[in-house]
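A short worksheet on the structure shown next.
One protein chain omitted, others in place.
Here is subunit A:
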Amino acid sequence: MISITVEEYNGERRKLEVPVDMGLSLMEVLKAYEYDIQATCGGMALCATCHIEVLEGADKLPESNDSELATLDTLPDVDINSRLSCQLRPDDHMDGLVIRIKALQDS
């Protein structure tokens, strides 16, 4: 179990307990915590409706693959720390990660 913090758009932070041994993507974890993410494509890095911004810990994440980068390229509001949460598999390196869910702001 690791912890990942989600910063809401009003600045409030919520710490989530995240299992690392259940084969879930970060998108699936966020949905399990009832964040209203559409995840239209179900995790294929195609729809960008699970777009997050990494506020702290971006350097500890594995690099984006080509399909994630290609989809991020289509978005109007990406920045250097943008990721698709469906492409991230929580592991011990991600303990302490702080994110903002861009997809919720977009909708």
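Here is the rule we use: contacts are C-beta pairs under 8 Å (C-beta built on N, C-alpha and C of every residue); 3 or more make two chains touch, one makes a residue touch a chain; residues count from 1.
Everything below uses one rule, namely that contacts and distances are computed from a predicted model.
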Complex member absent from the view - protein name from UniProt, among "Ferredoxin--NADP reductase", "ABC-type multidrug transport system, ATPase component", "Iron ABC transporter permease" or "histidine kinase": "Ferredoxin--NADP reductase"
Hidden partner chain, touching residue among A:Ile2, A:Val20 or A:Leu46: A:Leu46
Which residue of A:Thr5, A:Gln38 or A:Asn81 touches the chain not shown here: A:Gln38
Selected from A:Ile2, A:Leu24, A:Leu55 or A:Leu69 as touching the chain missing from the view: A:Leu69
Where the unshown chain meets subunit A, residue by residue: 36, 38, 40-41, 44, 46-49, 66, 69-70, 73-78, 106-107
